[in-house]
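In this view, the complex is presented without one of its protein chains, the others remaining in place.
Right, chain A next:
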């Protein structure tokens, strides 16, 4: 699933996470974020989850108060993209236990770490939920150990 970017934003348009898989200048990134939030927040409640923007397909899904929005190449499988977004939400849910927006706000770096165990370079790197969760746990353990005053 070749993603160009993945964005999470709230109902008020506040950005909670942004992952860019292609090199884009800072100003351009801001513009894309603005366009995405406007487009997605402007959709009627029971519309379909696919949009067109420039030459990209945009797939978005609303989970509680957060919008998960990704930009794909035109040949990609949109239904699979929905599954990818869903899988990410499941991983977050497993990690935080009934994840809510505040979890992602106050622990944004963890959200990134989880994403980096699931996607790499815009592609899915691991298709098993358990493997991803176990890797995160192990990395967290390693982090805790290295944070102690006298590490190794």
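Going forward, contacts are C-beta pairs under 8 Å (C-beta built on N, C-alpha and C of every residue); 3 or more make two chains touch, one makes a residue touch a chain; residues count from 1.
By definition in this document, contacts and distances are computed from a predicted model.
Visitor: When one chain of this assembly is omitted, its UniProt record names it as which of these: "Hemoglobin subunit beta-1", "Trafficking protein particle complex subunit BET3", "60S ribosomal protein L6" or "AP-1 complex subunit gamma"?
Guide: UniProt lists the chain left out of the view as "AP-1 complex subunit gamma".
Visitor: What is the set of chain A residues that contact the non-displayed chain in the whole complex?
Guide: Answer for chain A: residues 1, 15-18, 20-21, 23-25, 30, 44, 46-51, 77-80, 82-84, 86-87, 105-106, 108-109, 112-113, 116-117, 120-121, 123-131, 135, 138-139, 142-143, 145-147, 149, 151 touch the chain left out.
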